[in-house]
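Single-structure report; data block below.
A protein chain is absent from this complex, but the other protein chains hold their places.
Here is chain A:
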Amino acid sequence: MSDYNFAYLDEQTKRMIRRAILKGLAIPGYQVPFASREMPMPYGWGTGGVQVSAAVLTPDDTFKVIDQGADDTTNAVSIRRFFEKTAGVAVTEATAEASVIQTRHRIPEEVLRADQILVYQVPIPEPLRFLEPSEVETRKMHSLEEYGLMHVKLYEDISQHGAIATSYAYPVKVEGRYVMDPSPIPKFDNPKLEMAAIQLFGAGREQRIYAVPPYAKVVSLDFEDFPFEASKADHACDLCGAEDSYLDELIVDDAGGRLFMCSDTDYCSTRRKAGHVGAQGVPLGEDAA
C-alpha cells in the first residue's frame, strides 16, 4: 500500500481534521463541521471514526478497534486491517496496551489512562435530531442553549412510562454548556464519560467532529426526583463471573435458553486468564474450538 500516504489520508486533510479536533477540545461537546472525505468504506460504517483515527495516529501508536465491545466483530476486523495496511501500526486486543482505541457503541470496562485516546464512531451526532429534523434549527438551538425540547421529551417519557425511556445514546451535558450525544453507547457506559483519556467523536456522513477533554464534567440529563440510572442486565457474566461489566444476552438453544457474557471481550478474557470462572464457563484455554 505504498501508493497511499501514512494512514491513508493526505497530510493536508489530516491537518484539517486535527484543526477540527483541537477546536472540539477547546469547546467541549460542540459539534465542529469538518470537510469529511469519502473513505474506501461506506458512510455509516465508521468513516468519521476512521478519519479521526487517521489524523491522530502516529507510527509509534498501538491501535485497538472494538465494535459492540468486541475486537472480533467483522467491522472491527475490517477497520483494524485497514490501518494495519495503510499505517503499518501495531495492533492489539488488550485495552491497556493500546494508545488509540476506536470504538463503536461501547466504552471499554477497563479504566482508561491519560496517555490513551478513545475515538468514537458516531452515526447521528445531533442529540436533538429526533426532536427536530432540521440541522438549521438544531444549530440555532445549541447556540441559544435552548434545550427545553429535550427536557420536555424526558419529562413526557416519565409521565408515559414512569421512567426515561432512553437506554442508549443517552444525552449528556458537557461542562455545563452543550448537550451532546455520546454516540449509541448503552447508558451503562455514561458514567465512564468522565475519564483521564481524550475522547474524540467522529461523524463522517454528517461531517461533524466533537470532543470531551480529559476529566471534563459530563452529566447525564435527568430530574432531581428521577435521577439518571446506569443499568445493565441483572446477571453476572456466565463465562468470567464479572458482576460489574455490561452483558450481551445470547440465545443458546432451541428452547430459548439464555446466556449472559461480557460485551467487552478483552475484559472477559483477561479475567478468565486470571482464573475467574462464571456459571457456564471453563478456564480459558480449554474451550479452544
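Convention: a residue touches a chain if its C-beta (ideal position, glycine included) is under 8 Å from a C-beta of that chain, and two chains touch if they have at least 3 such contacts; residues count from 1.
Please note the rule applied: contacts and distances are computed from a predicted model.
Colleague: There's a gap in the complex where one chain should be. From "Multiple sugar transport system permease protein", "Carbon-phosphorus lyase complex subunit PhnI", "[NiFe] hydrogenase maturation protein HypD" or "TlpA family protein disulfide reductase", what does UniProt name that chain?
Modeller: Of the names offered in "Multiple sugar transport system permease protein", "Carbon-phosphorus lyase complex subunit PhnI", "[NiFe] hydrogenase maturation protein HypD" or "TlpA family protein disulfide reductase", the absent chain's UniProt record gives "Carbon-phosphorus lyase complex subunit PhnI".
Colleague: Identify the residue among A:14, A:64 or A:106 that touches the chain left out of the display.
Modeller: In the full complex, the listed residue that touches the missing chain is A:106.
Colleague: Could you tell which one of A:23, A:153 or A:205 touches the chain left off the display?
Modeller: A:205
Colleague: Give me the chain A residues in contact with the hidden chain, please.
Modeller: Listed in rising order, the touching residues are 4, 8, 10, 33-40, 42-45, 47, 67-69, 72-78, 104-106, 123, 134-136, 151, 155, 158-159, 161-163, 165, 167-169, 173, 176, 184-188, 191, 194, 205, 207, 217, 219, 221-227, 231-233, 238-239, 246-250, 252, 259, 261, 263, 265, 268, 280-282, 287, 289.
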